[in-house]
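Encoded as structure tokens, the structure appears first; notes follow it.
All protein chains but one are shown at their positions in the complex.
Naming follows writing order (A and B), and every chain is counted from residue 1.
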Amino acid sequence: MSSSLSLKAEFVKGIWKENPVMASLLGLCPTLAVTNAANNGLAMGLATTFVLLSSSLMISALRNFIPHQVRIAGYIVIIATFVTVADRFLAAYFPSISASLGPYIPLIVVNCLILGRQEAFSSKNGIGRSLLDSLGMGIGFILVLVVLGIIREILGSGSIFGMAVLGDWFTPWMVMILPPGAFLTLGILIALANWYNDPSRSKERRAVS
Amino acid sequence: MSKMNLSTRMILVLTLITVLSGGILAGWDTITKPKIAFHRQEALKAAIGDVLPAHDTYMSEETEFGTIYIATRDSSEQPVGIAFMAVGSGFQGELRIMVGLSPDMTQLTGIKVLEQIETPGLGTKIVVDPSNKQDPYWFPAQFKGVHVSPELVVVKNAKPTHTNEVQGITGATISSKAVTDILNKQIADIKTAWTSRGGPES
Partner (left out) sequence: MSYFLIFFSAAIVNNFVLSYFLGICPFVGVSKRVSSAVSMGMAVTFVMLITAVVTWLIYHLILVPFDIVILQYVSFILVIASLVQLVEMFIRKVSKSLYDTLGIFLPLITTNCAILGLALFSVLRDYSFMESVVFGLGAGAGFTLALVIMAGIREELELAPVPKYFQGAAITMIVAGGLALAFMGFAGMI
């Protein structure tokens, strides 16, 4: 039942072609909620990737032992366990990040991205492939969160990763760090991705060059 | 495996996973718990330090209106101030404010808003005002030394003229008023609790 893609393709697909957020609209809740600053987006992305990797490792290792009928129950226990590990780790070693992400860290449990990868990939593939797949998806997720965070932070607070980059002349667009800004920015990013991926456009481009 | 009955296998696997999960978490809990408790303690200590005058130590005491923290210094019994956590509705959600009072409970020694979800750029000035480059903490800072009787009053677009007045934030009057309303209500409660306890030890 193993997938036919090469190992490299397995890793790369999550970054753009099958990007969890842009292509499959998975994990939108954290994507929108914590990207009011680039730092928060990065921390959230890393925490999610950690949970994704460790759950995939465990589930692909156990894939032949877990009976089909109870697999979802088994998966969510495993996922919730690693989410708790990540949550406590942040609370113990990075209390300020833990405070600013609040309940969105435990909400990784119900991030459809994680359960989705287990169901679609790790339950059918070996450990190596599953880890590569998860790493690619995780990086794809981090990228979207950080890009969204950077855009919203520059426009909404005039800074990147907490460092002021725009001078005093700039009046921050408060709406960008508020909920409406999250929806608008993601909407525009998705439209840009549609434009970039448009096959008719890339034909034109090839014809021109 | 195949010899085993399916439902036995289901129960066995799920039990194993749960036991494994419980084991991992129990171990992780013992490692992280003391650190988390330490951070919580430090945060509380820092907040109390911010709102009360210099002190060496404080002790917490449960009252019917919540916990109060009584700060002392130079191994004297005489408190230098009393702090407590005030909680109430702000503009958009709950505000949690650490409040410091002088031992006679007539003046504030400082306030610090610890949790809020006010409007960024307007209501959040109750914590810090980045648009005021000289004095970003002007709003919370002005509570120091303000008299609490008869009650705290917000004045709009003007400098305070009485000892019980503070200046409101332009564009966030409701957030400013929310802070004083919460303080007025809860300082009264804490006063009651303090007097029923035997009053200031003087």
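We take it that a residue touches a chain if its C-beta (ideal position, glycine included) is under 8 Å from a C-beta of that chain, and two chains touch if they have at least 3 such contacts.
The shown structure was predicted, so the numbers you read here are calculated from the model rather than taken from an experiment.
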The chain left out of view makes contact with A, B
Touch criterion as defined above, residue of A:A80, A:L101 or A:I177 at the omitted chain
A:A80
Out of A:G102, A:G128 or A:G162, which residue would touch the omitted chain in the full complex?
A:G102
Contacts of chain B with the missing chain: which residues?
21-22, 25-26, 28-29, 89, 91-94, 117, 119, 174
For chain A, residues touching the missing partner are 25-26, 28-30, 32-33, 72-73, 76-77, 80-81, 83-84, 87-88, 102-103, 106-107, 109-112, 115, 175, 178-184, 186-188, 190-192, 194-195, 198
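Methods note: only the chains that are shown with their structure count from here on.
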Any idea how many Å lie between the Cα centroids of chain A and chain B?
34
Touching chain A in the complex, chain B uses residues 1, 6, 9-10, 13-14, 17-18, 20-21, 24-25, 28-29, 31-32, 35-36, 39, 43, 119-122
Show which residues of chain A lie in contact with chain B when the two form their complex.
62, 65-67, 69-70, 73-74, 77-78, 80-81, 84-85, 88-89, 91-93, 95, 156, 172, 174, 177-178
